[in-house]
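Of the protein chains in this complex, all but one are displayed in their positions.
Coming up: chain A.
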Amino acid sequence: MESLCRAAEMEASREGILPSDPFDDHDGCSAFSHHLPSRNIPRNWKNITEEFNESASHLKLGELLHDSIFGLFEAMSAIEMMDPKMDAGMMCNQSGHKVLNLQQSIEAGRLKTSDLTNHELIGIMDTTFACLATWLEGHSLAQTVFTNLYAHNPDLIDDRCLRAFSLVILKMVDTIKDKVMRAGVYEEEDFQSMTYGFKLAHNVTELRVVGMLKEIEEDYNRRVRNTRARQGEDRDTATELEHEQCIAVVSRIKFCRMFYSALLAFTKKEIKQSVEEAKKLLLLALDLLPAIQKTVELGDPQVISDDETSPAMPDYPNVMGFEPLVNQRLLPPTFPRYAKIISRRDAISYLEGLMARLRTVCEVTSLTPFHPIVDFFAEFSKQCPCVLSRSVLQQIFLPYNNKKVFGVELVQECLRDTLRGFVCPPVLAQRSPIYNNAQAKEMADSMLMHSIRPMCSLMQIHGHNRARQRDKFGQLLEELAGLQDQAEKVDANLHTIMSKAEVKKTYEASFSCWVMYHTLRTMIQYVQSGFELELYGIHEYHYIFWYLSDFLYAWFISTLSQADSMLGDHETQYAEPQGKGRSNKKKAKRKRPRPLERELALCKAQQALCSGFYKAVMGFRLDTKIKQPNSEFDNEKVRFEHRFSAFSTVPTPPLVQYDQFCEITTPKMSPVALYGTSSELFSHAAELLDKVPNPNPEIQSLIRVAKTNNVVLRLLVGGHKRDSQAPPQFEFTTHRTFPIIKLV
């Protein structure tokens, strides 16, 4: 169904029905009067209903009458009228009431443009926040923010507070849209950037909007002071209410100002400074939200008149100024989604979450490039953050206007430093014999230049939503394969140069080791994402876990160990000379830091885990406890090849063929022995993980998984639930990719 919709949409865009900004020269209110010239051909309509009915009835069942150029495919791509999912126009006729635009509503007296009460203002503001949050969750502007008629044209609003608020909302929309689009880590399900020709307050400057908000704040603060309780003076309830309402309004206005200023700060050139500034602003904004949350009910609609309740649109707010259907006819013919506006309370909570996420994102500037940042990106992505925070993170890392890391350092320079810290290739180490060799230098530089693209794609992929990452990792492998090829050539050439320069020392393949590290990491992420996306059936687990444990992790561990020892060797050979005595003494005392130690330990533990799962699943298979697909419709070879087809583009490590896999994995043990081995592997994994210093929550959950599974497998060895025919369950609640086995 979805693909069908998309096809129809494509069809529509081919016919030019989905222009980017069709009403550019009109303002928002007159968008309806958009004119197509072909309409005025005189028609002489003749009713043929009965003839048509009779003729159609002569057709055979399933027969289509059509021209030779029209095929079934085209027939499929048509949108279906009167289908509520496809036919956006249907909505307009369902509710009885007339939809008016801003101008008409003002004329009809349906909305006020001046002297709004505080109560009305709070209602409008909170509902607008709800619309904004709904938009940020991936719905169209036409169905969210622009159901607010006030946002159509703030110039028509006389009320200063509402006018400033409407303007800042438009400005926010514009800034957010700009950020998200520039970062380019969104897909159609994440974000809708189309503005439907609405003006986003381009005629007002950022400074002016902020200034207007400040003025309003001052006004309201004065009113807050005037209505404050004074000693020995009793306030009447009206004053008290006004006092509360004024505080509510001012905190909303102030929140907007802080949030908008923070968004602007992210756009500035000096990344580190402006990120600090943004962090402060976000904190201030965040502090205001609890108070806003508490005062949501001050804006509750008092009486819902008959006119305002539209039973067809239960999910839309019915606050003054909001007209859910006002843009229905602007929507493209096949509008994929029905937008449910979230509640005002949920919206405030959403904004709280957003502020917190944006603050988290700011932390990235304290890291040194490049690998810690990759880890940060990967960790952040695991929380499935919203598209705005993902985009902001991308923009902090590589601002669009200069494409330097944090806006200061060239990517290749970053990579150079990273490589020094990772394997310390002789060509990049100052004291090595080939550091000053022009030819070697040139090769290393070109290698670094070629690494920029794949490494930047790697960062960008982490910015996409989780489901999209998988495919993109597959594509990245292709790029990495090319880089690997080059790295091997560079390493070979450097080896020749090196052996000429210095006979004693052998050259190790440092560049290819580094590329291999990223290739394997990507491959593991690719396979693991299948668990998170629930792609694998339980009957597939044996080869998935085998591929991870015996193949990918095995390669990864050997690559890491190689890098670890290479770094050690190279550093002792080419480390800073004795000249700088102080640091040297320190170094001698301290144990040599091994940056890869932690990752290596984690990998070993994860390998043991995967291996444990593999053995357990093999045991279950032998015990026929896992439901197998009907053999008539099943071909394990096809499934196996499909699961790992993305790896076919990578020459090293080579793709394991299905026959190979079968040969290697023919079980030679009894199920009980397999369970026993599995339990040992889980306990080994737990031991390894326990040793990792400063375990983060993820490591802690891995320990839980390992320990629980160890117990479960030991129970199995003891014969617990041996006779149960129910298949074991795999629960991914503790960890996304490593399940807890449950016996039923």
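In this section, a residue touches a chain if its C-beta (ideal position, glycine included) is under 8 Å from a C-beta of that chain, and two chains touch if they have at least 3 such contacts; residues count from 1.
By definition in this document, contacts and distances are computed from a predicted model.
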Choices "DgyrCDS2453", "Spindle assembly checkpoint protein", "Sm domain-containing protein" or "Proteasome subunit beta" - which one is the UniProt name of the chain not shown = "Sm domain-containing protein"
Query = Thinking of the whole complex, not just what is shown, which of A:50, A:115, A:534 or A:663 touches the missing chain?
reply = A:50
Remark   = Touching the unshown chain, chain A contributes residues 8, 11-12, 15, 17, 32-36, 39, 41-67, 70, 74-75, 77-82, 89-90, 92-93, 329, 333
